[in-house]
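For this view, one protein chain was removed and the others were kept in their places.
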């Protein structure tokens, strides 16, 4: 087991840790530790909400999540010798849930998937499912089952949803400007178009007072993926994966968390992974001047691991960029096409007895693949959702006999 | 070899065949043959342009393609007993290029990938690459190489870009209405937002005179994927795949073509597959009333085959929904995110010595995967392009040594 | 389609071809054609028995096979510039069954699997199944089904059972000496320990008279794999594979045939593949002096292709080197261990309603994997047979409910 360079006591909040982490992106959050290129180390992580969600049968906690505290990140970790223009080479050696039960938090043998309520940001299908819902999952080694989704069992592609390097001050300013410009196009929208800096509940390591207030005013929220990586939610960033992060500030300042036991491409219900606290083991290295050498100037590049679960049979649902409710054609809109593919998958699963909410939670959390199949055949983008058939304990394929409808229980709902 | 129910003489145009096919979607194009559920049969196909492109080193033919004749489809094939509401179960038993050389057309041992010029519709990156370009590929069994892309060799996931059932008259009317409404939002746009019915060069089997004119006025163009399947360009619809098509008219009226030796997810250069003429062998069956039974009412569902080439190491390029040139934030726009992932892949490959055009052709035609990784982390959608490293005969991974830059030749250009 | 350098008229015997092949290994069989390194070419092949087996429901033809004519090989093909000590680099670009039906021979849409009778050589389980049996398979693109094995459908890993280079005169003499020495240890054994040269039915291209008689006296039978490759029956030597053959004579003198639509590891019923006539497309090259450079002096080395069918769930049957009937322990005998694994698989499949003969034919022909799991834990070697569960149209896994026994028909038997 490599040295723990960021440790977490899972029985208390990130704000109460001996060495607290942070929940905004800002270059002036001081590093908590420095590591050498070539070294291996462990980072312990809180669940992304700082453990606001419980192992129970009500989705009220999902409905009431305070996302001003999210994501609770571990770090920053300074990498010795890293300079702007370098590539930070990060290998994921291992990762997993919280090993011992000390605080009854997610990751201690269980995790959860939530559908956020529309008033709280909603998810990808919030126009269809505006309420809060939840599924709790039990871990069995690398596999997960849920009392809220009977008939399903799958192997997780466990991964961190969020890691990244710190933005430079200039980059941070550009992020804030462009996101505010987007918000300004429809400032009253619910859910909002983007999330601007928010002083409320800001955490920036041990910073206090005026310095902390400044981080609150300037620091970028952690929800979106950006040039520094961040909340990319790429399910294949798993054991054995290697990432090449652009370095924007001296020391690179690596931070992250938001561990997922499993997630489908898109993480469509927003809190759509199986969320958990846990640990990640990394190996770190540098390619000096690598950004220019390899033209990696805009976003990270990564190489997925070679131990993802093998599935070979899929039901693939297709969506095109048409609003079928109003028969309105969008122009080459892959987002709409994938949403339709998701809705088609849900319609299908409902014929087997699942509720729409259950199916929505399932395709959020299970290792489904989302593909951009066609993006040039105007006006219709064509996206596909690949659902592995082996995750069901019944035959989920279409046959002349029709679907095996059964009582599939229910997910957790809000009151 | 199953019975050929639609045969093509590759030495002459589809319009000159003994039994010609068609190039518009319309329920009133008469079927050329009928087949029984449970039967196996072969369909021969022209290349999608009716062989307008040559095996040469100039992209002028790509520049000048007349797309009013596209796609040249084989069919319609009536399936006995099929009624609206059924699911047509179609298995792809085999498919491949034109077996014998009789007319020097694509598919006879070679195929091509084109980047369309902006004035002719353009491709996914037409703002960056507005001219016409071409790569010609040589087939070596299941593998392809190109004199226009030295250093690359891969196994094709051979598939038909386009098959589908005929729309009902009502569905066709809705297609035309919604697409015209889209066009009307910016009728002068180049390239256009959609392609309305076009009488010029219409082909509808043996129909002539007023009937043909009506097909020309009413028939939907074949470029986009729609509810009937159509030009879905799904690369995994290969040998061993099974598709469930909704049936909208009596007899289902199956048609298709647009065979691809290989294609990356998205087919990003528009004519981005390795295009060819050839054949497909099908098995057909019906699930009576299957649309309602399984909730498959909007789009086809399919199951991919189990013989795709195995690649296990990928370089994955990430894109987010930001216009980096102007630092403008789009809202959760997966199309823009994937476009950025494509641009990042091209920037990377250029450091090894490929031109941007070559790299664009390469990621259009090679078996790259395009994934919708994040579609809920507002405002940034996050898409990823997976490039298999084994298709290069040099080490394409980032190392401390920097990229192995070399003379990588050139693709075909237009004058 | 590459140039055909060895063509076969499937309506007549190999002996009646315009350019006949051969059925013994000997350096003095003259090449029929020469090819350049770097070239691609097609070789057409008869089925290994020269089409002695019919598409019918009797195994009498299997019982009565005359194996003095086997294997009927296409070649020899001289490779220009090849010299002893080189490595011949052979890529399998494509291969498949006979394209057109001209003679009602195997490969024309069908193939067969036979269990040889004990008097005719027997198979791996001849002590348990001494009679002749047969299953006829129908081809559906890359998949096969059999009326003699209902409930089973799988994708073939199509491959040539036999290709190799010619032995030198010295090597041939050593083969004959060592095999005769083995025979001499038990010359009366039925089946025999090895097959010595046999003048009867010898074919050596156009050689006649005394030269042909000499080939008959000296030429090695083609049944076993040897240093030149030969009848290795390696199922993964499929499309996309590359083989490095040692070169023992000037021109290398490549020959082969014995095409298999599918085969399990071991080809346990002897004629255990799905046998067929057909074609192979090759690319050829040389590594000059490669045998010494790479230490490849004893046997060929190969790299399997990357398009084998993907199966991810297997039932794995274990066998150890014990004769369970007599409770006798063999010493680290992997042959006995694998035989027991095969018998365990058959015992299992019988509980679902298959006859032992059917199960034997099935694990001979289906893409099962045979593994040497332990060969050091004395005294018991441990071998395993991996049976993919997806080839059955029923659930073949053990459950608390017990096996789904059903009427599974019957295979072809001899009278």
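Note that the chains take the letters A, B and C in the order they are written out, and that residue 1 is the start of every chain.
FYI, a residue touches a chain if its C-beta (ideal position, glycine included) is under 8 Å from a C-beta of that chain, and two chains touch if they have at least 3 such contacts.
For clarity, every value in this text was computed on a predicted model and none was experimentally measured.
Note on the chain not shown: across the whole complex it touches A, B, C.
Residue C:369 is the one among C:9, C:138, C:211 or C:369 that touches the chain not shown. From the set C:194, C:207 or C:249, the residue in touch with the chain omitted from the display is C:194, counting the whole complex.
Only one residue in the set C:26, C:148 or C:235 touches the chain that does not appear here, and it is C:235.
Here the missing chain is touched by one residue of C:265, C:281 or C:357, and it is C:265.
The omitted chain makes contact with chain B at the following residues, 310-313, 390.
Summarising the interface, chain C meets the missing chain with residues 87, 89, 121, 123-124, 174, 177-179, 181-182, 191-195, 223-227, 231-236, 244, 265-270, 272, 287-288, 290, 293-304, 306, 312-320, 322, 324, 327-335, 338-341, 343-344, 347-348, 350-351, 369-384, 386, 397-400, 402-403. Although one chain is not drawn, its touching partners on chain A can still be listed: residues 1, 40, 91-94, 99-101, 109, 140-143, 155, 239-240, 281, 283, 306-311.
By our rule, only the chains that are shown with their structure count from here on.
When every chain is represented by the mean of its C-alpha atoms, the one lying closest to the mean of all protein C-alpha atoms is B. Centre-to-centre separation between chain A and chain B, using Cα means, comes to 32 Å.
Chain A and chain C have centres, each the mean of its CA atoms, that are 51 Å apart. With centres defined as mean CA coordinates, chain C is found 39 Å away from chain B. Under the contact definition stated at the top, the residues of chain A that touch 2 or more other chains are 312-313.
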